[in-house]
Each structure stands twice: as C-alpha cells, then as structure tokens.
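Remarks on the structure that follows.
All protein chains but one are shown at their positions in the complex.
Letters A, B and C mark the chains in the order given here, with residues in each chain numbered from 1 onward.
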Amino acid sequence: MIRVEFLGPIAREPMEVEVRDLAELSRILFEEETIRPWLQKCAVAVNDVMVKDPKLPLKAGDRVSILPPVCGG
Amino acid sequence: MIRVEFLGPIAREPMEVEVRDLAELSRILFEEETIRPWLQKCAVAVNDVMVKDPKLPLKAGDRVSILPPVCGG
Amino acid sequence: MMELYNGPLDVKEIFGRWLDEEAESNYGAYIPFVGTIRAEGGIEALSFDIYVPVLRSWFDAWQARAKERGAIVKMAHAVGDVPVHSSSYIAAVFSPRRRVALELIEDFVEDFKANAPIWKYDVIDGRRIYAEDRSTPMEGAGLLADGQKSE
Partner (left out) sequence: MMELYNGPLDVKEIFGRWLDEEAESNYGAYIPFVGTIRAEGGIEALSFDIYVPVLRSWFDAWQARAKERGAIVKMAHAVGDVPVHSSSYIAAVFSPRRRVALELIEDFVEDFKANAPIWKYDVIDGRRIYAEDRSTPMEGAGLLADGQKSE
C-alpha cells in the first residue's frame, strides 16, 4: 500500500491506495472532487523528498505528500 | 578670509586663505607638496554642503572641508 | 540551525543568541531579516502550518549553498497563531564579507517565500482562513496534473 497525505489547507484525511506510480495516483486523485482543483497547484514529495518526475514508480510502504501553495514568513 | 580644513588622514592643520573661488584655492593647494597628492582623490564641502562646481565662488567666512577617500562600516 | 517555536518568536533572545554563537567566528557581516505580522484586513493574527521534514531538507540545502561562499544561514519560524505586531520569522546570514551577505539574505528570503513548505492562514474572529491569494505553488507544482495529461 501507498500512503497519501494532504498537507496544509487541503481538508482531506490521509488515504491508502494501491498504485505503481505517480501517474496512476494522479488518475485516482482526479476522481475526487475535493482534491481535483488542488492538483494543478500542488507539489509532491515521496518519503519527504520533493519529486520532479511525474512517472516516478512507487513501491509498497512509500509515503506521498501533497503540498499546496505556500506562504511562509 | 576663507578657512580650509583637512579631514581624516590628511596631516595638515587648518589654514586661512584669501581666495575668490575654488579654482583659486586649488592653485594654492597645488603649491603644497604634502597636499598635492591628495587633491585628485578628495571631495569638497563648503559650509558642510558637498559641492560639485569647481568654479564655486567663495565669500569671507566660508569654511571649506577637504574630504579624502572614505571607508565606513 | 533551524528553530521552530509554538507561537510568536522572542526576537531579542534569538537575535542575541545567534550573535553570541558566532562572536568568535570572524564573520564581518550579520544580516537578520525579521518578519512581523502587520495589522491589515481586520486580522487578529496569522497562523502557520509547517511540514517539518521537507523544510529541514530545504534548509540543509541552503546551508550547503551558503557554505560554498564561506557563509552560514540560520532561521527561526513560528508554528500556530502569531498575533498582529509580533514576529513569525527570522532569517539570518553571517558572512566574512558584506557583498556575499547582502546577496545571500535576499536570495534566502525570496526562496524561503517561494519554496519553504509553510502554509499561512488569516485569523479573523477566531477562525482560520487559508491565505490562498498570497500563496505560491512550489517549484515543480502540477506534477500530478501533468501525469493525468500524459495519458
């Protein structure tokens, strides 16, 4: 299983999904109406490392974090 | 009389001179061997206002300050 | 060094301690940036969420970048509510030379603003409202939308 966490203002509990890569996760998240509007604006970390490759393979136990637009300071 | 003060590292006591403008003062200062090497590098204030015009007329009681290269901080 | 605090920062304590920590390090320039909550838009406070593991990586990468130029960076940030006129954020650079310090503090603060994983909320009548209009997508945002399009 892959654990998906939504950070900051995204009002969604963590979810557990069976996917092989980020592209597959993307399709699942697009199905959720509360999540879909965020996706274009969100960055992604896998196991706390920021990722750039939308095809990145995932393996059991991976933790995916969804990071919405930021404003520190 | 015009009073001329040498600031910072220029080792010269203030002097009193009779001159009508900065150009005339310049000629007097060029005669002094200890002052001459400084002149190209020095800025000038008259009555504590920085001046840009080398022909600036001077009047009795004016105070001219000679400001060598700076390094604050 | 990266420091996180619940609620507003004790600015004088942090500034002075950082000064003392580097008192013998022979840095010629110390530039802190102190961010304070402005009274505007009827807010009583701002509130912050932080994702610490990614913030730590971001900060460590900056420390390495500063080190290449002979400098160091420090930062402190608040978690949770920070009332108007108190401080949520201090970033600082220590460097042997003025030019490097001036360049780094600007880049450090701007990159922080754009890429540190921190979320800001206005607090109005005790309610927390995401500061969406002032927030910026992080570098690489849209990855999951791209994934969708590539099908």
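Here are some notes:
Going forward, a contact is a pair of C-beta atoms (placed from the backbone, for glycine too) under 8 Å apart; a residue touches a chain by one contact, two chains touch by 3 or more.
Small disclaimer: the values here were computed from a predicted structure and weren't measured.
Touch, as defined at the top, links the missing chain to these shown chains in the whole complex: B, C. Contacts to the hidden chain, counted on subunit B, fall at residues 7-9, 22-23, 25-27, 29-30, 39-45, 48-52, 54-55, 65-73.
Against the chain not displayed here, subunit C makes contact via residues 11-12, 15-16, 19, 23-24, 26-40, 85, 96, 98, 101-102, 105-106, 109-110, 113.
In the analysis below, only the chains that are shown with their structure count from here on.
Averaged C-alpha coordinates give centres for subunit A and subunit C that are 24 Å from one another. Separating the centre of subunit B from that of subunit C, both taken as means of CA atoms, is a distance of 50 Å. Listed for subunit B are no residues, as none touches two or more other chains. Shared interface positions of subunit C, i.e. residues touching 2 or more other chains, are not present.
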